[in-house]
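Let me begin by handing over the structure; questions about it come next.
Of the protein chains in this complex, one is absent; all others appear in place.
Labels run A, B and C following the written order; every chain starts at residue 1.
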Amino acid sequence: MFESLKRLYHKFGSPKYFYDITGRMLPWLVALSVLLLIPGLIYGLGFAPPEKYQGNSYRVIYIHVPAASIAMSGYMLMAVAGVVVLVWRMKMAEMVAKSVAPIGASFAFICLVTGSIWGKPTWGTWWVWDARLTSMLILLFLYLGVMALNAAIENAQSAARATAVLSIVGAVNLPIIKYSVEWWNTLHQPASIRMTSSAIDPEMLYTLLSCIAGFYCLFAVLVILSTRCEILLREQRSSWVKKLVGV
Amino acid sequence: MNPKRKQRLIIVLGILVAVGLATGLMTFALRENINLFFTPSEIAEGKAPLQRRIRVGGLVVPGSVKRGEDLQVSFDLTDNAQQITVRYAGILPDLFREGQGIIAHGKLISGTLVEADEVLAKHDENYVPPEVQEAIEKAGHPKKES
Amino acid sequence: MTTALLQTVKLFCERDDRVLIRDLDFTLHPGEVMQIEGPNGSGKTTLLRILCGLSDDYEGDIRWQGEARHQVDSRFRSDTLYFGHLTGVKFSLSPRENLRWILQLKGVSPKLAGLDERIDQALKSVGLHSYEDVPVYSLSAGQKRRVALARLFVEPARLWVLDEPFTAIDRKGVEQLEGLIQSHAEMGGSVLITTHHALELSAIRKLQLGLGKGTWRIH
Partner (left out) sequence: MADPLVSQPVQAEEVPSMWSGMLAVMKRDLLIAFRQRSDMVNPLFFFIMVIALFPLGIGPEPSTLQKIGPGVIWIAALLSTLLSVDSLFRQDFDDGSLELALLSPQPLFVLAFGKVIAHWLVTAIPLILVAPILSIMLFMDGDTVKVTLYSLLLGTPVLSMISAIGAALTVGLRKGGVLVAVIALPLYIPVLIFGTSAVEAASMTLPYAGQLAYLAAFLIMALTFAPFAIGAALRISVTSQ
């Protein structure tokens, strides 16, 4: 078991293998995300029953919640990749971490925008300095810091290592920031975003789950595409890339 | 013991002690009421400061909502033990209704009268915000099942 | 047969997509001086930085006394003296304070008996007698360089890694430094040095780095 894990790890550590295997996975992932996302969103935005109190405005949830979740897990993914970069010096992890940052930041941004669109009808204001909104804003800032650092260092490898340190420090701090912000302003109730199964209608729940899964597939597709570009860029002088692009 | 290993041991022990200390401080801090959240009972007992922005949480007493001119509204809040009155000028959230758990931000004017500048309601009927729920439980009443 | 002090196995290094060193195998024994030569841009400084642990942008193995260097890192570092383009000399401190701090960093106890006398003696050896207590910024460029060179007289290290040590040093200083390197080697120390200066030492090997293709030659 351990041996095969190790083998898998080494395989994924090779850019060529990663490029090949993701090339084969990509169509499936695209298909999966289309299959989950299109019906999920159409049904969620158009046909799912309106919520008892909020009417139709709650429908933003089908974008808002997946985006929030992906923004968070994207950061965690980046931090884990950072650990791999620092401990095992794996090149693939450097490229993945670099690709995740802007995509995760975009999802954090989407989450903020949809949150504020949702906030207008529900709370009567576009923006509240509410715990969840604020901590998502800070998450976006953390992403931006990582991206800025990455952009500032010319050498790709040292940029990757420096951002790895920063994203790990950020990940360690994230729970503390989240907690303190939540404590600082407990304005709105967690219920609006956290869905316990008893509190949500199954019809809405399944739609939401489909959207979440679909957005995760989309996230995976985006990360893979961006990583593949990075691989070609970094390995441009290796023989397999030369052969691939036909030089 | 070889000195290199001794150094390493000291570092590890230091980290353990530090983590322990930090956890201790955290648990102490968690027991303090630092977010200025008060229940109607606490306000009735005079624990909350006057003229300071505080948070009050409780359930809106059915039949207590009185609307005045210019969006003036007043209602009572209860934790099933004591009642206080909240005065508010502004648009109440869509989800505000009688029997609902809400959190009001504002100043304690006198005795049990709170002048709120912000009123927030929860979104779901089955859900009581943890602070409100805690306050109700503290006052000796278990959660009401709806 | 003495054990090698420093050894590289198939050392490979590239910088900005240019191969600097390919499959470098060399061994440095106690008592040996190795001069690294090559045109500008051939990677002399890079190689020195890799060898003393200031850069880990390489592939291959580096061994210290037969063991992988990263496993005996702290032992390796206490036995290596690196003298680079930047000297680490603080301008607002006096030469004496500078040396004292560098020695402390190296693990010399500040309470060591006679430490101050030894430092003063080292400063005297590099011609900084009576300059011990003036701030370094008031010294000339050559004198500033000499403050750092005084390390060679007191700092405990078997391996000296010297990157262009003769910069800004006058002719007398150069002769003196050559003598110092010679005597260090005779006492069983080893030296890795880059310089464009023709060294007049009795036993010296040369590592010639080629430009552009990672080629090298030892003679």
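Here, a residue touches a chain if its C-beta (ideal position, glycine included) is under 8 Å from a C-beta of that chain, and two chains touch if they have at least 3 such contacts.
What you are looking at is a predicted structure, and each value in this text was computed from that prediction instead of being measured.
Peer 1: Among the chains in view, which touch the chain not shown?
Peer 2: The chain that is not shown touches these displayed chains: A, B, C.
Peer 1: In the whole complex, not just what's shown, which of A:Ala162, A:Leu208 or A:Ile231 touches the removed chain?
Peer 2: Hidden-chain contact among the options goes to A:Ala162.
Peer 1: Given the contact definition stated above, which residue among A:Leu144, A:Leu209 or A:Leu225 touches the chain not shown here?
Peer 2: A:Leu144
Peer 1: Of A:Val172, A:Leu205, A:Cys229 or A:Leu244, which residue touches the hidden chain?
Peer 2: Candidates A:Val172, A:Leu205, A:Cys229 or A:Leu244; residue touching the omitted chain: A:Val172.
Peer 1: Check the options C:Val9, C:Leu115, C:Val134 or C:Val174 and report the residue that touches the missing chain.
Peer 2: Once the missing chain is taken into account, the touching residue is C:Leu115.
Peer 1: Which of these, A:Leu86, A:Ile117 or A:Leu232, touches the one chain of the complex that we don't see?
Peer 2: A:Leu86
Peer 1: Which residues does chain A use to touch the chain missing from this display?
Peer 2: Residue positions of chain A that touch the missing chain: 86, 138, 141-142, 144-145, 148-149, 152-153, 155, 157-158, 161-162, 165-166, 168-170, 172-173, 176-177, 179-181, 183-184.
Peer 1: For review purposes, identify every residue of chain B that touches the missing chain, sorted by number.
Peer 2: 3-4, 7, 14-15, 18-19, 21-23, 25-26, 28-34, 36, 49, 52
Peer 1: What does the interface between chain C and the hidden chain look like in terms of residue numbers?
Peer 2: Those residues of chain C that touch the unshown chain are 52-57, 74-75, 77-78, 80, 82, 84-93, 97, 101-110, 112, 115, 118, 121, 124-125, 135, 152-157, 176, 179-180, 183-184, 187, 189.
Criterion: only the chains that are shown with their structure count from here on.
Peer 1: Would you mind checking which chain's C-alpha centre is most distant from the centre of chain C?
Peer 2: Between chain C and every other chain, the largest centroid distance is to B.
Peer 1: Report the chain closest to the protein's overall CA mean, measuring from each chain's own CA mean.
Peer 2: Central chain is A.
Peer 1: Measure off the straight-line distance from the CA centroid of chain A to the CA centroid of chain C, and report it in whole Å.
Peer 2: Roughly 48 Å, centre to centre.
Peer 1: For chain B versus chain C, what separation do you get between their C-alpha means, in angstrom?
Peer 2: About 65 Å, centre to centre.
Peer 1: Centroid of chain A to centroid of chain B, CA atoms only: how many Å?
Peer 2: Measuring from centre to centre gives 33 Å for this pair.
Peer 1: Give the residues of chain A that touch two or more other chains, as numbers and ranges in rising order.
Peer 2: In chain A, no residue touches at least two other chains, as defined above.
Peer 1: Can you check the complex and tell me which residues of chain B touch chain A?
Peer 2: For chain B paired with chain A, touching residues are 34-35, 37, 55, 91, 93-95, 103, 105, 118, 120, 122-127, 129-131.
Peer 1: Touching residues of chain A toward chain B in the complex: what are they?
Peer 2: 52-54, 121-124, 183-184, 186-192, 196, 198-199
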